[in-house]
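One structure is given below, encoded as structure tokens.
Only a single protein chain was left out; the remaining protein chains are all shown in position.
And then subunit A:
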Amino acid sequence: MDRQLKSPLSEKDVMDLRAGDYVYITGIIYTARDAAHKRMFEALENGEELPFDVKNNIIYYMGPSPEREGKVIGSAGPTTSSRMDKYTPSLLDLGLKGMIGKGKRNDSVKDAVVRNGAVYFAAVGGAGALLSKKIIKSTVIAYDDLGTEAIRELEVKEFPVIVVMDSLGNNLYENVVG
């Protein structure tokens, strides 16, 4: 089923999503990948604030290539999500509602998705040029020194993703490969 979705996400919207749905996201999302997750995790351990409020928000596992003059962003496709699995449950417990990446997640992520009524989306891996066209604004908001791994606030318009894991724990990849 095709759906339009606004981000930040509402509880009800997330509950309605089902594994296999095609979703077009419009609104604000945040990028973070390996190094940014490590830093956010350390911040939490030290009782510090995160660089943005994760509540009801979506994190996109992505580190772009540099933009040419006149462009908003360079190539901007998803990276493999499983490398973030170690850090994800704590973020979900803090209210993170959605993640965009590619590939499988472990059971503790799946449990946290169900426990918190969240959702895991996949974007098409290796379609970074195409996906860059759906990003209309990009601002680095934290960890600038990490280069491509800095945290960016992105404004996206009809950003295409597929629901892989829904709030009931259905998993599209499992249905596929068995």
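For the reader, a short list of remarks on this structure follows.
In this text, a residue touches a chain if its C-beta (ideal position, glycine included) is under 8 Å from a C-beta of that chain, and two chains touch if they have at least 3 such contacts; residues count from 1.
In this text, contacts and distances are computed from a predicted model.
One chain of the complex is hidden; its UniProt record names it "Fumarate hydratase", one of "Amino acid ABC transporter membrane protein 1 (PAAT family)", "2-oxoacid:acceptor oxidoreductase subunit alpha", "Fumarate hydratase" or "Pyruvate dehydrogenase E1 component beta subunit". For subunit A, the residues in touch with the chain missing from this view are 35, 62-68, 71, 74-77, 79-80, 82, 102-104, 122, 124-130, 132-133, 146-149, 160, 162, 172-173, 175-178.
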